[in-house]
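Shown here: the complex without one of its protein chains, the others still in place.
Each chain gets a letter, A and B, in the order it is written, and its residues are counted from 1.
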Amino acid sequence: MKLAVWGALARGVVLESIRRKDLWVVAILGFVIMLSAGALGFFGAQGLQVFVKDLAVTVLGLFSTIVAILTTCRLMPEEVKNRTLYPLLSRPIDRFDLLFGKLIGAVLVSWIAFLALAALTSIALLNFGVRFDLLMAQYVLGKMMGLVVVCAVSFTLSLFMTPSAAATLSVILAFGSTMIVRGLVMGYEQASPAIQPLFKFLNAILPQYGLFDLGGRTANIDWGPVPAWVLGALLAYMVTYSGAMLAIGWAKFRKQAI
Amino acid sequence: MALAIECRDLTIRYRQKSGAFVEAVRDLSFSVKPGEVVGFLGPNGAGKSSTLKALMGFVQPIAGLCRVFGEPAGGVSAKRRIGYLPEVALYYPFLTPLETLTLYGQLQGLRGRQLRSEAHDLLDLLGISHVAGKQNRTLSKGMLQRVGIAQSLLGSPDLLVLDEITSGLDPVGRRELRTLLKSRRDEGTTLFFSSHELAEVEMLCDRILVIHRGRLVEERLVSTLKDQLRRHSITYSGRVSMVGLTDELTEIAPGTVTAVFETKEALLVAIERVQGSGQILDIVSREGSLEDYFVDTIQGAA
Partner (left out) sequence: MKQVGLIVSGTCGLAIATGWTATGWQTTLATTGQPAGLDAHESHASASLLGQFRTTFSGWLWLRTDLYLHNGVEMRRLTEQEVAGDHRGSSSIDNHDHALHDDSLITTVIPSAEQDFRGIFGDIERATSAYKDMTQHTHNDPVSALPLFRLMTWVDPSFLPGWTTGAAIIARDRSDRSLEKALGLLREGLAKNPRSIALDGEIGYLLAARRRDFRQAVHHLDRARIQSLERAALSDDEFEALPQIYRWLSLSYRERGMLAEMYAVLREGVERFPEDAVLQRLLESPPTPLLDSAGVDPPARR
C-alpha cells in the first residue's frame, strides 16, 4: 500500500520533470561534452585520458548536483503555491508519505539526469581509449548515493525557506561542505581544546558529500576499487543522514497549516 | 450511527507575517448527519475555507474538535471516506486529466482495472473524456474545475466536501453539476459545501449554516426558511378585520386593500374572513429572496 503511494507520487514528479523539459539541460550538456571531447581529440588521445576523465567526472558531479538541487528545492514550495497540495493531502495518506514519495521522485529525476549524462560522457570517453572497470561502477554508485543526500538536504531546506534561498544554501553546502570540512581538519590541531568539540560537532552535522565522490580515483591512473566495507559505510551514512533530514522536514511539515 | 461531520467549539488561529495571531474561526459548533446536504454560507473572510481545511486536516485547530464519521478529522481513516474539492487548485500542469485522476486514484487506494474504469467513467461523467490526453495546462478554467470535481468523486466517497463548488463553470456546467450532485445525494452521499451562489444552495441543500467573522450566526432548514421567506397577500374590497393576522395593510384604491401575511395559515384565515364580509379580488404567494435573507442575517450579526 505504502509502496504504491510512494510510487505514484514519485512517478508524478518524474513525469512532470520530463514533460517540463527540465532534463533538456542534460541533453544540451551531453552534446557539449561530445563536442568538447571532439575538439580535444585534435591534440591526440594519447596523454589526455586523465584530463578528459577528470573533466568528465567534474562535469558529471557539477551538473547532476545542480539538477538535483533545482528539481528538489521547488517541489514542495510549488505544491503549496499552486495549491496542488490540497487534493493530494485530501487523500488517505499521511504527510510523511507525501514527503517521502516526493523525495523519491526528486532522487529519481537526479539519477536519470546523472545516468543520462554518464552515458553520453562514456561515449565521449571511448574516443580516448578509456576502459571501464569496477572503480568506475563504484564511482557511479557512490555518486548516486551522494545525490540522495543532496536531494534530502535540499528537500528539507525547501520546507523551511523559499525555493531560491533553499537552492542557494544547498549549492553552498554541496560545493562548499568539502572545503569547510577540510578547513575544520586543518584548524582542529591549532584550535584550543575548548573549541575542538565545536569542530567535531560541525563535522558531524555537515553533509559529507566529499565521501561519495570517487572522481579523483576514477580520473587518475592505477587506483584500485574501494573495499566493500567503504560502500557499506557510505550506504549507512546515506540512509542515516537522509533519514535525519527527512525526519527534520517531517517535524516541520506534519502540523504545518497549508 | 456516527455523524458525518461533527465540530465542537472549533477555534482556528493563524499567525500573520507580523507575528500577530488572527482568529479565523471561534467556538464553532455544528454537525451534519449522514445523507444530508448542507450549505456553508458566509461573506468573504468569514472562516468557511478555514473550517473546511480543519475538516480535511490542513490546519490544526487550537481548540475544539472535528470528527468525520466519528474519526478525527485529517486522519487517514477519516480521509478515506471524503472527497474534497478545493476552492482554487491548479492540477499538475504537465499531467493529463487521465494521469491526474490515475495519480489521485492510486493515492485513494484504487488499483488496476478498477482504477482505470473509474477514471474513465468520471471523465465521461464530467464531459471531459475528449481532453483526457491533453496536458492540464492547455485546459480552460471550466475544464480544470471539472477535473477537480472528477478527482473529488474518486473512490465514491461517503462525504463530499466542496469549496466554492461552481467556481469557473458556465451555466450549462452548473446545471450538469447540480444533476450530478443530486444523483450522489440520492445514492446517500453526504454533501457539505460552501458557495456564493445562493441559487445552488437553495436548489441542493437540506440545511444551511451561516458563518460570520468565524462564528455560526444562523442554522436553518432550507424548507422552513423557504416557507419563512415566502410572502402571501390577498387583495380584497369591503370592510374586513385583519386583527391578529397582519398589520401590513395597504389601501391601493378607495375600498380596495392589499394585506400581506407571513404564514400560509394566516392567509387561509384571512380568506375565510373576506369571504364572510367582502370580495376577494386577488391572492398571490411570492417566494422570498435568499439573498435578502443572507444580507439581512449578516448585517444583523455584524
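Everything that follows uses one rule, which is that a contact is a pair of C-beta atoms (placed from the backbone, for glycine too) under 8 Å apart; a residue touches a chain by one contact, two chains touch by 3 or more.
It should be emphasised that the depicted structure is a prediction, and the values quoted were computed from it without experimental measurement.
Novice: Kindly name the visible chains that come into contact with the excluded chain.
Specialist: A
Novice: Can you say which of A:Ile28, A:Ala137, A:Ile172 or A:Ala247 touches the chain missing from this structure?
Specialist: Touches the omitted chain: A:Ile28.
Novice: Looking at A:Met186, A:Val239 or A:Ala257, which makes contact with the chain not pictured?
Specialist: Checking each option in A:Met186, A:Val239 or A:Ala257, the one touching the absent chain turns out to be A:Met186.
Novice: Tell me, which residues in chain A touch the chain that this view leaves out?
Specialist: These residues touch the chain not displayed: 20-22, 24-25, 28-29, 31-32, 35-36, 39-40, 43-44, 46-48, 50-51, 54, 63, 66-67, 70, 142, 181-182, 185-186, 188-190, 196, 199-200, 203, 208, 210-214, 216-217, 219-223, 226-227, 230, 233-234, 237.
Everything that follows uses one rule, which is that only the chains that are shown with their structure count from here on.
Novice: Under the stated contact criterion, what part of chain A meets chain B in this complex?
Specialist: Residues of chain A touching chain B: 1, 4-5, 7-9, 11-12, 15-16, 19-20, 82-84, 86-94, 255, 257-258.
Novice: Provide the residue numbers of chain B that touch chain A in the complex, in ascending order.
Specialist: Residues of chain B touching chain A: 14, 53, 56-60, 76-77, 79-80, 82-84, 86, 88-95, 99, 102-104, 106-109, 111, 135, 148, 151-152.
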